[in-house]
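Working notes, structure below.
All protein chains of the complex are present and in place, except for one that has been dropped.
Moving on to chain A:
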Amino acid sequence: MGEAIVITSGKGGVGKTTTSANIGTALALQGKKVCLVDTDIGLRNLDVVMGLENRIIYDLVDVVEGRCKIHQALVKDKRFDDLLYLLPAAQTSDKSAVNPEQMKVLMDSLKQEYDYIIIDCPAGIEQGYKNAVAGADRAIVVTTPEVSAVRDADRIIGLLEKEENVAPPKLVINRIRSHMMKSGDMLDVDEITTHLSIELIGIVADDDEVIRASNHGEPIALNPNSRASIAYRNIARRILGESVPLQPLEEVDKGVFSKLKKFFGVK
């Protein structure tokens, strides 16, 4: 029986879809059977980031309304041998095409076959969010070091805490610009984690490569030389390593910052 993890943020444009794609990819790289589910009905783009847009035949709404079987709608990622699948969102309907009960049933059947189901949640706290959270067991909240994004993350965490089936959410801080944090122009990691007071599961540096890769339909996690890629792989490890305790911040420091320091010749 697998686990469903919802990736959410409240605010739009903080990197939910990129995070979903890369955590999914990184988990598949670890040999887990992963299914990515795009719940952003009407504004889908997880398929674009994954480079699977042209293979979509059926979508989530088709499955829920019984027009096809689940396995018919799942798009297989050729880069992985039977490990990574995508359930795309419909582009022609809107969020009200699906209700939370239907999502729950769908997630339960997916959990039978997959180790991890990564649910890409739409922005906002309305129907789309409720659908995405309905079948989830765990939640990852993505935020950026901006006051507005942290504010919305706080709101979302409050809502997630009310969900009985969802474990306490974990935090990913995305798009970190270390020079701005150092100069104090950006909220720093400690400030955000104390403010939101939930467990930090990873930090991802702002990296041009991420944009380049997603424009090519290739998740950055596939590129072992990128800073962001390592960050996403670390997050995947922490998701797996729940029984093996890790120290998130320090580990990421080792991974990202020491590399950075080396790069700039500091110490």
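To be clear about the criterion, contacts are C-beta pairs under 8 Å (C-beta built on N, C-alpha and C of every residue); 3 or more make two chains touch, one makes a residue touch a chain; residues count from 1.
Please note the rule applied: contacts and distances are computed from a predicted model.
Asks: The chain that is not shown, which UniProt protein name from "Probable septum site-determining protein MinC", "ABC transporter", "Ubiquinone biosynthesis protein UbiU" or "Spermidine/putrescine import ATP-binding protein PotA" does it carry?
Replies: Missing chain, UniProt protein name: "Probable septum site-determining protein MinC".
Asks: Pick out which of A:Ser183, A:Ser197 or A:Asn225 touches the chain that's been left out of the picture.
Replies: With A:Ser183, A:Ser197 or A:Asn225 as choices, the missing chain is touched by A:Ser197.
Asks: Out of A:Arg151, A:Arg177 or A:Arg237, point to the residue that touches the absent chain in the complete complex.
Replies: Once the missing chain is taken into account, the touching residue is A:Arg151.
Asks: For review purposes, identify every residue of chain A that touches the missing chain, sorted by number.
Replies: Chain A touches the missing chain through residues 151-152, 154-155, 157-159, 161, 195-197.
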